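This is the structure I want to talk about, given as structure tokens.
The other protein chains are all here in position, but one chain of the complex has been omitted.
On to chain A.
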Amino acid sequence: MVRLNVNGQVREIEADPGTPLLWALREQLGLTGTKYGCGVAQCGACTVHIDGAAVRACVMPLASVKEEQKIVTIEGLANGKPHPVQKAWVDLDVPQCGFCQSGMIMAAAALLKENPNPTDEDIRSEITNICRCGTYNRVLAGIKKAAVEGGAG
């Protein structure tokens, strides 16, 4: 039995402590917004927040997540109203297939929390998620827009 604090709720799950957080979220908690793209910390599709910082959940075993740590997934990012990053994404039509976008949005939101007014260069070096559809320029524009509109959320 493992206890996790996910999107503001304490959840108890039956899973081997070696199970990556990604698969526990998807399979035990039904939070499928967090995606599997590589399993080896390369693509960022599985990005979630742990205590506000972006983490690649595919390589984070349950055993290393403490009960008091706050996990936020894409499903829990909006706080009553859409997060500024989500809003910018809708306004600019950022997603194409969308499969990478949960991870992109979580990475972007974490970046803005650290650095509310990032330069283009900050964004280029901090956002290392893969998007095979090639939405990068709109991702960049989306982060800038969210920053202007109070992106730290």
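Definition applied: a contact is a pair of C-beta atoms (placed from the backbone, for glycine too) under 8 Å apart; a residue touches a chain by one contact, two chains touch by 3 or more; residues count from 1.
The definition used in the following text is that contacts and distances are computed from a predicted model.
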Protein name (UniProt record) of the chain left out of view, among "Acyl-CoA dehydrogenase", "L-serine deaminase", "ABC-type sugar transport system, permease component" or "Molybdopterin-dependent oxidoreductase": "Molybdopterin-dependent oxidoreductase"
Looking beyond the chains shown, say which of A:Asp16, A:Asp51 or A:Glu114 touches the absent one. A:Asp16
Using the touch rule from the top, list residues of chain A that touch the missing partner. 16, 19-20, 23, 26-28, 30-40, 42-43, 45, 73-75, 77-78, 82, 86, 89-90, 93-102, 105, 123-125, 127-140
